[in-house]
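Here is chain A:
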Amino acid sequence: MQGPVYFDIAHMLAGGLVLVSMMMLYQDRLYALLNVFALHSLLLTLSVAWQAFIQGAPHLYVTAAIALIFKVVVIPVALHHMIRKLGIHREIETVVGIGATMLAGIGLVALSIVVMLRVTPEADPLTREDLAFALSVLLLGLLIMVTRRNAVSQVVGFMSLENGLVLAAAGAKGMPLVVEISVAFSILIAFIVIGVFLFRIRERFDTVDVRALDDVRGRRRK
Partner candidate 1 sequence: MVLIHHLLVQIVQMALVVALAPLLTGFVRKVKARLLRRRGASVLQPYRDLTRLLRKEAVVAENASWLFRVAPYLIFAATWVAAAVIPTFATGLIFSWTVDLIAIIGLLGSARFFLALAGMDVGTSFGGIGASREMLIATLAEPAMLLIIFSLALIAGSTQLSTIAAFMTYPQVGLRVSLAVALIAIIMVAIAENARIPIDNPATHLELTMVHEAMVLEYSGRHLAMIELAAMLKLLLYLSMIVCIFVPWNLKGPDAGYAAYFTGFASYLVKLIVGGAMLALFETATAKMRVFRVPQFLGAALMLGLLATLLRFVSRSF
Partner candidate 2 sequence: MSAPSLFAFDAVAAVLAIPVVAAALLALMPGYKATARINVAASLLTFAAALSLFVTERPAPGQYLLVDDLNIVFIVLNTFVGFTTSLFSASYIAHELETGRLTPANLRFYHAMYQVMMFGMNLAFVSNNIGLMWVAVELATLTTVLMVGIYRTHEALEAAWKYFILGSVGIAFALFGTILIYLAAQPVIGEGYDAMVWTLLVERVAAFDPALLNVAFIFLLLGYGTKVGLAPLHAWLPDAHAEGPTPISAVLSGLLLNVALYAVLRFKILLAANPEAISPGPLMMTMGLTSLVFAAFMLYRRRDIKRMFAYSSIEHMGIIVFAFGLGGPLANFAGLLHMVMHSLTKSAIFFAVGHIAQIKGTQRLSAIRGLTETHPALGWGLVIGVAAIAGLPPMGVFMSEFLLVSSTFARQPLLAVPLVFGLLVAFGALLLRLTGVAFGQPRGSRQPADASYLPMYSHLLLVLIAGIYLPPPLVAWFQHIANLLR
């Protein structure tokens, strides 16, 4: 079942995802960042579900469910908890100014669209648009990881990157379930291991600020 309306809705959702990614770029408070991320994941859930609906691919609902549970609920809550537990000061020190980051983000979006629009028009337009958005979400997620010093926000950035992946996967028609599972799988592992590591690191340093790890190196030049 195809049609302009369905396409537009999918389009809207995907575009919204990009928008939210942009919003994440200028969050300078951890809690706010987490909330926006939750919103991000919610949008993802919706768009995946919508894809499931229009593709008539029930297994995508599973993916949507996974996204909903983990990314909208579990992870933000867990991170809230963690932040409180670690008593991280609320501020996120960014490397470059918000403005510059935003500009870079816009540039990235433009880039991804340019790249994706080279795809021959014969290909399913839905795929093309979706991919363009997915790519930009991915790049923006990476941008967040790169421009934030605080480990939690880096983790968030990483997960928004994964969201982009899921978006792309969902957009891919008839992509076997293997992939979604693996995505969820990887995210799961990612989350667990990150958690484990944060915990271990917590034991040794009072902050999860990655620089604390790097400081060790100052003493040990090899």
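Assume a residue touches a chain if its C-beta (ideal position, glycine included) is under 8 Å from a C-beta of that chain, and two chains touch if they have at least 3 such contacts; residues count from 1.
These made the cut because all candidates are chains of the complex that A comes from, given by their letters.
Computed from a prediction, not measured in an experiment: that's the story for all the values here.
> What candidate from 1 or 2 touches chain A in the complex under consideration?
Considering all copies, chain A is touched by candidate 2.
> In the complex of these two chains, what residues of chain A are touching candidate 2?
Interface residues on chain A, with respect to candidate 2: 115-116, 118-120, 122-124, 127, 131, 134-135, 138, 142, 145, 154, 158, 161-162, 164-165, 168-169, 172-176, 178-179, 182-183, 185-186, 189-190, 193-194, 197, 200-201, 204, 213, 216-217, 220-222.
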